[in-house]
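One structure is given below, encoded as structure tokens.
Here is chain A:
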Amino acid sequence: MPDNVPILSFIVLIPLAGALMLLLLPKDRGRLARISAIVFTGLSLLFAVWLYADYQPAFGGAKYEERAAWLSIPLNLEAGLRDQGVVSYRLAFDYHLGVDGISLPLVLLTGAVSLMAALGSVHIRKRRKAYYALLLLLQTGMYGVFLARDAGLFFIFFELTLIPMFFLIGIWGDYGREKAANRFLVYNGLGSAVMLLAFLLLVATLGFRADETADGTILTYSGNYDVMLANLSDPNAAANAGGALSFTGGLKWSVFVLLLVAFGIKVPIFPLHAWMLRVHAEAPPPVVMIHAGVLLKMGVYGLIRFAGFLLPAQLEAAAPAIAALGVINVLYGAILACVQKEFKLVLAYSSISHMGIVLLGLASLSEIGFAGALFQSVSHGLISALLFLVVGSLQERTGTTRLTELGGLARSLPFTSGILLTAGLAALGLPGLSGFVGELLAFLGLFATMRWPTVLGVLGVLLAAVYVLRSVLAIAYGPLPARFAGLKEARFTEALPMVALTGLIVLLGVYPSLLTDLMEHGFAGLLRELQTRAGG
Partner candidate 1 sequence: MRTVFSQYAWLAPLFPLAAFVVLTELNRSLKRTGAFIAIVASLASLALSLLIAFERIGTGAEDYSGGFAWLTIGSVTLSAGFEVTNLTALMLVIVSLVAFLVNLYSLGYMRDDERKSVFYAYLSLFACSMLGLVLADNLLLLYIGWELVGVCSFLLIGFWFHKPEARAAAKKAFIVTRVGDLGLLIAILLLFRYMPGHALDFVSLHNVFDSQAGVISTSITTAIALLLFLGAVGKSGQFPLHVWLPDAMEGPTPVSALIHAATMVAAGVFLVARTYDIFEASAVALDTVAYIGAFTALLAATAALKQNDIKRVLAYSTVSQLGYMMLALGSGSWTAAVFHLFTHAFFKALLFLGAGNVIHALHTQDLRQMGGLGRRMKTTAWTFGAGVLALSGVPPLAGFWSKDAVLAAAFERHPLLFAAGIVTACFTALYMARLFILAFWGRPRGDAALAARAKEAPAVMTAPLLVLAALSVAAGFVQTPFGSWLGAWLSGEAIPEQAESVPVMAASAAAGLLGLYLGWLLYGKGAPKGGGAGQTRPWPWLVRLIEREYYLNEAYGYLFVKPLQGLGRALRLFDGAVVGGAGRLAAGAVQALGRLNSRLLSGQLQTYGLAAVIAAVVLMLAIAGRRF
Partner candidate 2 sequence: MSMLASYLTLAAVLFCIGLYGVLTKRNAVVVLLCIELMLGAVNLNLIAFAKYGVVPSLAGQIFSLFAITVAAAEAAVGIAVLIVLYRSRATVNVDEYDRLGR
């Protein structure tokens, strides 16, 4: 790749450009809007794949870093500071994009799921222009979250996903859409607020930097992630900070808890999950594909990126608690998924259960566990996207997703049912499909330190079989109600993403190194911190 291509910016901004372009289209050109949205989505994905092909784990992502000073806000430099030789005193947020072994898999996931969701939006009939514009805007937010290397930028992208989602749920959802949209907004808004507080605390402590220059001292509060990391490992940072807030234990714990809550809402961690049930149930299926497929992973990513890397001591100390939360998530979600009557709710609780395994991986504090958490995130993203793709097809044809009203669809919709069955098997962790690898790695990682939580987590895998089979078989197997006899099999535009996602799930299940090799060195910094702590 030519070195000077700002590939990360391309990935982030192409969808935004697409969204703006869509706004200029006339209202009635829905088909054109759809096609251009797919083209823009595909273009972004293309760049992401290019990045994947070019990325070399051994060298990390330094080569792709893009950085531009964006906000550099003067803080009032009063006499007291001037006397100390300070010439500049600022609060800085940069436009800083970067990629590493942790974000790249999620970027790829975003691209894949977004494209499939765009393709799978064929059922969306009303206000297509707006729909696809919002879908593109959402993508910019998601890519941005995974690529931002500045706390402020991260937050902005994080929030940028909020508004499109609100509209996508609220306009194109089911009957309870407005309520769902509201709940989504308020919970996530609260999460963002908490995150912002945590970030500002980080900026005010870890982000503080004093640079001596020829003219005098330059004091900067920076949201830059690299600065924070550098300060973290620099024992003199506290001394340099002068009168700034020192990052003491209590403050660190506060920040950690705040981050846990903020991202825990997104993940979601029990008991912060109430909002996502309604979103799963009410949002249009392609939007849920993105929601369950990518948005939940933003929480995981945030936890790793900020709570993990910046607060390793707290992560270490809180590992048992995180493991406990993980176990609760796994079992609570699984048991509740076993008694739901609405397929979408089964999937919602199943998401909770699966995200619990991610937490278990994080709690392992080992490379294999972290890799498992990340792998599970990607895998769950693909699987839930596939499941909701199928849900979208079924809903369009049968008008219902209630388990009691469905049945025997394998007869009238053999292809779709086959895909559903495959996705279900992937969700219950069948080896050879991607779900297994993530679970296995997480368990392998966690078992070394915490035996019983792992065993309980494994129990969740059993329950996964129960709820998946219960619901999938209720839909696909059994006698076919007469009114579903004449259903039409999936169109090409629906079948294509189904096959593609299935292919990805199988590919990752059979040859997980495609993804795990990327993660190599991704966690190196965090592991080093954890090890020095263990050593000292």
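Observations, loosely collected:
Please note the rule applied: contacts are C-beta pairs under 8 Å (C-beta built on N, C-alpha and C of every residue); 3 or more make two chains touch, one makes a residue touch a chain; residues count from 1.
Selection rule, in plain terms: all candidates are chains of the complex that A comes from, given by their letters.
Only a predicted model underlies this, so the values are computations on that prediction, with no experimental measurement involved.
The candidate list 1 or 2 contains one chain touching chain A in this complex, and it is 1.
Chain contact summary for the complex, chain A toward candidate 1: residues 186-187, 270-271, 273-275, 332, 335-336, 338-340, 367-368, 371, 408, 410-411, 425, 430-432, 436-437, 440-441, 443-444, 447-448, 454-455, 458-459, 461-462, 465-466, 469-470, 473, 476-480, 511-513, 516-517, 519-520, 527.
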